[in-house]
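With one protein chain withheld, the remaining protein chains of the complex are depicted in position.
What follows is chain A.
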Amino acid sequence: MQKLGDFKLPQFFNYPPYFTLQPVRDTREKQIQLWKDLILDYCKTHHIFVIGLEDQDFPLFSNPAIERSLTYEAREAFLSALVAQGRAEWLDKSRRKCLVLWHRIQDWANIVLDFVKDNGLEDSVMTVEEIRTGIESRGTELHGIDRTVLMRALKMLEQKGKLAIFKGTTADDEGVKFSI
């Protein structure tokens, strides 16, 4: 079985027709399902949050072993399907960049709550950067999380009254006061 690093690629990835968007509806739906699952799986394993459609280096877009690459149209079709399912969002109107939610925002919010409880931070204050990259985050899924995704999760929690977001001392950092 082919691997990308430690990641095991599914069998269909080695079958050339899967790299062409299929015209027959039933076949296309099955094809899209397979690619959606692969993209989510891969992004989750590698902690990838943003996919650029024009990115030639994104490993899933081509398979050199069979000399096939996904057309732009195909890439857009698969990612659009993920967006329709609520597992991705377009970051721009021209649909060139896509935010992949291999955890939904709701799931990230719960992960933040668990993180706070596990570290006894119920009444503390932390900067967003600290949540993302601080010592406590090491070994958790929060470590290295995309900032946009984290802010969305925090805002969701803010609306539920679990915390308050405020501007920090530096222009580009924000802080969070937990009140869980």
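Everything below uses one rule, namely that a residue touches a chain if its C-beta (ideal position, glycine included) is under 8 Å from a C-beta of that chain, and two chains touch if they have at least 3 such contacts; residues count from 1.
In this text, contacts and distances are computed from a predicted model.
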Select, from "Auxin-responsive protein", "Vacuolar protein sorting-associated protein", "Cytochrome c oxidase subunit 7A1, mitochondrial" or "Nucleolar protein 6", the UniProt-recorded name of the complex's unshown chain. "Vacuolar protein sorting-associated protein"
Chain not shown: contacting residue from A:5, A:23 or A:161: A:23
Could you pull out which residues of chain A are in touch with the chain that's been left out? 2, 11-12, 14-20, 22-24, 26-27, 30, 65-69
